[in-house]
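Only one protein chain is missing from this complex, and each of the others stays in its spot.
Labels run A, B, C, D, E, F and G following the written order; every chain starts at residue 1.
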């Protein structure tokens, strides 16, 4: 009998995430991939500053938490010293695409052999719903109260598209966790991103479109719809780079 | 009689640049464009931290000098307060594409209505020849003594290609100052980048491939050859974006 | 007296800034100061001002650098880790002698720490977390009305002295709501013309705003001497301090900001118990009101420094007192909050100890 | 005694680091410390170490954060503006209690300033330019041989106390070349096992390296108390100081680093002139050798603080002396260099003044 | 300790409108020209957990804005009862939303207001006004503030948004006042 | 001031090999077991300007590594003469590359070594060794260091790179020593 | 026997499982758990196909699904990657 159940790579702790938050799904997928690849005992994860900051309490492997936006730099330090270990970062859109822009781009361009899980929920979750670099045009947040784009905020930043121009990058895919099919695709992508690292192929990043019902001020159902209708349009899913 | 001579937008000061340095040519072009567009009295220039830091001594218009890598942020502050003024930054590859990566990308993505002159000389000039983000693969510098790429430095970062993915950007062109033809093309591009600002079109950037004989440890002639043969291959010239 | 309205400390600061003519704000979210960018994002467009959510704290301070060079009253805000990131920029702005307001709504450190209130960025604010010999005027309000008033003053002082001003707030002061009277802005000093502004050189010689001084070789030495003279002038003109029941106090509590507010309650309790306690509260942390402290040290038998950190403010107290009076300490970092009772207890134990000593001396 | 070789101060520091087993360096170019990344870029691959030219100072310090969590001896280096940018990271590393070496080859500030030597980052280094109550061990060598020796020790102390160490150098010390004996590394303390390292949880429970402490509510308070206890322990074990001719000195110069070296020359000159001068030179700036200063204050008539800044170090001198001895000041920032002659002159004027005073007192 | 001031904690689940309770009480205090300080728990502490707010009211100056040992608590769910009951000052007061809390207080020194707030809110016609129901009960059984100031505060808060909200909240307020009862401390009887 | 030490400034254009002069002298001092401190001007100051280096040599401890008032200067071009001549200590020494400098020193208290360094270098066969020609002249007319230590230093520096370089530099050294002359201070005669 | 099991205490009542159950056999409880959330109940256990959609979409790993008759490949007990 095959049982779908909580993997041991997750600790028993209940997460602090809000009901319906996409972080929970993404956590499970990363944990299952680590389990399936049998790499728990050589994995070092880096939590971001963002809602996922406490993920060190949720993962049953060595973990660290790093200054806001700097996980790729910290990962570089760890991986360069321990090339035989598996190093991943898990970052939000504020972390990875605002304050951490330089660290993201340069780790990617150096082709650091790490895996980056990028949770794009189009908002600053942890700090209570401010505009993120990925907030959609017209979308309201506590710091874009007239809707993004009305006061020179520019359009949402597309990270996969941006990074795809870098020769150093190995693999980029954008997925979602807003339907079972997307969840399956996300897991496949995450697995590939870890496998690439095992195979020494270099920088892999999976961008996951994810729900933040709380700061979007939407119900679970509305949040899922928002990802499926609005976010997927602004951020088309797919593989943006695959060096194979 | 048409006289080709030093424009008054440049001060009388002799520059501190090394013999054969591309900064001098680029300075003249920017100054001539300012003169030709008749905007000297409403232009505010931002000098980088790099060999061009002293350009405030060379330009006959309001100038400021800013923390390393932050000219686009400072320009944002100035231009947002004085939208009727013409604001340009002049930055090296270390300034714009290493420490200033985040500021560059986000000012570009916000579509700030500014003009960026980006001098790519593939090296940290001012500090004495360390590897820049744009140093070519295999090229030796004081911090890539075995040639770039041997110790995980990654390939050179291509700024125009990178920024071309941003919806907020108006105009991107890569030119050079290593032949008279290139110089003419560069001036045309710079003029367009300023004209775009005058027309309120948003973020324009001209990347100028430029000689640094001193830190390349090459003669003038060799430097010119290096730009024409090696750099142009790694950084193809052309228009990377033009919203028109 | 105008109508009082209920606002959070963070919002009070913003509204005061708006009233004082602040028309540029750049910031990046961080708890517990998020009300600041949120309020400003709404308020700035209403007054034809500019709000920019920057990509980082570093970008924000450099946007402010640019806005200030453009002559507008401007401001940024953050909390501890974000303020650390601004240190280079603050050093630049101070070096370039530009006015601006920087708010630090302090939280628990070091590192990511937590989001409870703290006063552990005292050194950073007062001694200078950035490089070089520069000074930032540091204000430490103890009530929301004072946040309101000092924020308005801050812009005046910044312009008057051409110097950045830091509002050293904390998580409690920023998050608590209290009725505040929204007074209209009136400049408290004659403001000098801003003859350094970069606004295009029409009809005048081009100007330069810069911090690099290469020539002559001792040019930067001269510039530093000029800065130091200005700082001396600020020290002589601007040291602000409140004293409460110090005249006959044997034990004087030294505290600032929210801690001073609580300490005042402790003084009240102590007085009720017949203990001669008092409070000295610097309102400006830099310039530090050293003279007032020295005076107090002459009459007081002991000074008790209370701070929500592990002994930072106390160094300035000791420097001011210069050994003329013993200085005791009560404080912890990381989100420890003093109460009137804890402070009272400490006062009582100090009294007891001094009585014992007195006896022992007989 | 081994053979002496001629190296620049910056290179001496690098070679000592390599000898002490440093195997990770991340940095970003900045004058006057460029020899450091340049040397390391060459040397690290030779010893199977890692050199990374980071995209910024911020990235560099966070790479070091990661390398240290991996258990390797590691280091970063910069000069003043770049060190300001590292303040957030330093606060994190200190909060996480990880060892590393951070070198600041100080230059003139504030802002971009210039590239001459300076000592104006004293406050930043010693008081903490970052947020929160953390401490960094700060070393101030006065010769290249001392740079060599202290750099090796620095890694031991960092490991032993699980704390970042800062080498507070300056443009002169970094750029000057002097013959140095390249001694082999020997640990000076028994090094504890690194049981905090993240290297995959094989055969053990997973570990976490972090600075966020949310639970229990007072968890961060407890963590801070733990840090403070460690700092007290370091203070009691590690305060280092050199005294020169202080025994009978009436005027004692207090100075550190390159300034102390020059001051020593001034003491020699003064002694030749029959003036009872001496020198007290802290080798560790934090922990500050307060006891030694207090002792000196008991016998000296006056103390003269000399620093290449506008009065930072002097505050620690005053705090240590606590009013028991007058403390005079000689110093400027922005690239001003003291000479033996200038210091001697100041000593002479102090002597003259004190004679006058003595007369006046009659 | 003899204090002039009343220190209140309000606690419940995130969605129960805790902040609004604090806001209404604080505004009413301002209307009565009292000194008042309000604060809301903030940040990551909130996520998926309980929320709480504090209000301090006094005729005199308020020194400590931070409440660790409240005189009165308004508790809307079980976990908050567990957490805050031990912190209440001796002889303090506790208000419990009995719809969400099964057990009574364990301490015997507390005055206890009970109100079936969720139930009453349902009757009023909107589950979300359970918070204001509690306020009604709270004001009814304490001498802290007058009901009319609370009414005024509710009007100030809602009239600009939606007049209908004023109506339903006032209704909730009065239902809470009417349909609640106050038990004297067990220990004292 | 009575000092044990000799403080030297070497100055010229960027490409004239100023740093090497300092290096050779400092290394020779190390060979003679003297205390020595060397320093080179650095950074943006260099760009397009003059370069200079300093060396302090002493049998005793060296306290101040920074030279503002040299006892001796080696000057390879005109702008450097203009800049450094006023800074030389009283009764100091100046070495001038007369190929590049038209006027003599203006001060009358200085001992003056003259060497046509560029010219001699050309004769030796390589314009770039003009710097070592100057070193030869300098050592010949001062008592600072022995010629053999300088020779040793040159060997240490160049032998690993290219033995031919050793040869030509030694030749330059000796030509400089031979083809230079030293004038006593004008003021004294 | 139920093929789907809920860890009521872990559940945050988000309703994702209800939303994505293709059989529409899940509904939220009237009761609340200790955290104050209602949680899913199976209205018609027999119609459960053990498809795992609820498991996949649950952000809190509060669901277990037993797929009878499906063989467990050795190491891959939990998998979303359909091979």
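In this text, a residue touches a chain if its C-beta (ideal position, glycine included) is under 8 Å from a C-beta of that chain, and two chains touch if they have at least 3 such contacts.
Just so you know, these numbers come straight off a predicted model, no measurement behind them.
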- Message: Given that one chain is not shown, what are the shown chains it touches?
- Response: B, F
- From the listed residues B:10, B:126, B:139 or B:209, report the one that touches the chain absent from this view. B:10
- Using the touch definition up top, pick the residue from B:140, B:188 or B:243 that touches the left-out chain. B:188
- Query: Hey, which chain F residues sit against the chain that's not shown?
  - Reply: 13, 48, 77-79, 100
- With the missing chain put back, which residues of chain B would touch it? List them for me. 1-7, 10, 14-15, 17-25, 28-29, 32, 35-36, 38, 179-180, 183-184, 187-188, 191, 213, 220-221, 224
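Rule of thumb we're sticking to: only the chains that are shown with their structure count from here on.
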- Cα rotation angle, chain E onto chain F, in degrees to the nearest 5, is 180
- Note on the structure: At the largest C-alpha centroid distance from chain E we find chain F
- Between copies chain C and chain D, are the contact residues mostly the same numbers or mostly different, with half as the line? same
- When all chain pairs are ranked by how many C-beta pairs they have in contact, which pair ranks first? C-D
- Task: Find the chain most remote from chain G, comparing centres computed as mean CA coordinates.
- Result: F
- When the centre of a chain is set as the mean of its C-alpha atoms, what distance in Å lies between chain A and chain B? 34
- Item | Length of the line joining the C-alpha centres of chain D and chain G, rounded to whole Å | 59
- Between chain C and chain G, the Cα-mean centres are separated in Å by 54
- Note on the structure: Touching at least 2 other chains, the residues of chain E are 43-45, 48
- Task: For chain G, jot down the residues that touch at least 2 other chains.
- Result: 12
